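Below is one structure, written out as structure tokens; comments come after it.
One protein chain is absent from this view; the other protein chains keep their places.
Right, subunit A next:
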Amino acid sequence: MDARLRRVNKEIADCKNDKTSKVSIELVDNSPYHLVGSFDGPEGTPYEGGHYEVDIIIPESYPFQPVKMKFITKVYHPNVSSQSGAICLDILKDAWSPVLTLKSTLISLQSLLCSPEPNDPQDAEVAKHYMTSRSSFDETARYWAVTYAGAPRKSEQGSKDVDAEVAMAGLEKAHVDRFEALGFERAKVIDVLRRLNYRGANVPKISEDRIVEELLK
């Protein structure tokens, strides 16, 4: 049997037999070279309770070349693209070693969710948010986890007046409302405020004129 096929089959079987790790790998179609891996969001993080799916492509020269992975589930995380799900992780690039497995790589992704590396970002805007205001970042990440990854909504969250678009961008509803009242389109306001990172400690640093100037462009 082809070494790659044997290895992948064994990895899938190992993963099925292993009940403790809570990482699963499923076939997408009949090919063992296109898989979907999934794991739960780590406890004690905004991703807790969410279920994350990862697209896995096994390249021709696997395991001697790294596996290709990207998030299918949308994740708000500095090292994951909020648009495409692309992941910035060393072991998926230069630091890959043939002894690493699909399971160990998925576990590495899970631990990446626990410990973001905002200085080596995949998504600069998300990283910016993370660096400026941790609590606001956590709230947004939580909102994404609830919306996309099926994490349970916590009771205190429900009481707040939540505007989906505003929460998704990690902004304050009051801020968006204020600029919308000046006659700008709501979507544009959200876009500009997100780009300028109008959050937490940054709010007093950014003048209103600067924002209006951006809005007029």
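By our rule, a contact is a pair of C-beta atoms (placed from the backbone, for glycine too) under 8 Å apart; a residue touches a chain by one contact, two chains touch by 3 or more; residues count from 1.
Rule of thumb we're sticking to: contacts and distances are computed from a predicted model.
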{"item": "Candidate names \"Smith-Magenis syndrome chromosomal region candidate gene 8 protein\", \"Exosome complex component Rrp4p\", \"Multifunctional methyltransferase subunit TRM112-like protein\" or \"RBR-type E3 ubiquitin transferase\"; UniProt protein name, chain not shown", "value": "\"RBR-type E3 ubiquitin transferase\""}
{"item": "Touch criterion as defined above, residue of A:S31, A:Q65 or A:S111 at the omitted chain", "value": "A:Q65"}
{"item": "Residue of A:L92, A:V166 or A:L193 touching the missing chain in the full complex", "value": "A:L92"}
{"item": "Of A:E26, A:D120 or A:E208, the one touching the omitted chain in the full complex", "value": "A:D120"}
{"item": "Option touching the unshown chain, where A:A3, A:L27 or A:V212 are the choices", "value": "A:A3"}
{"item": "Absent-chain interface as seen on subunit A, which is shown", "value": "3, 6-7, 10, 61, 63-65, 68, 79, 86, 88, 92-95, 97-100, 119-122, 124-125, 127-128, 195, 197"}
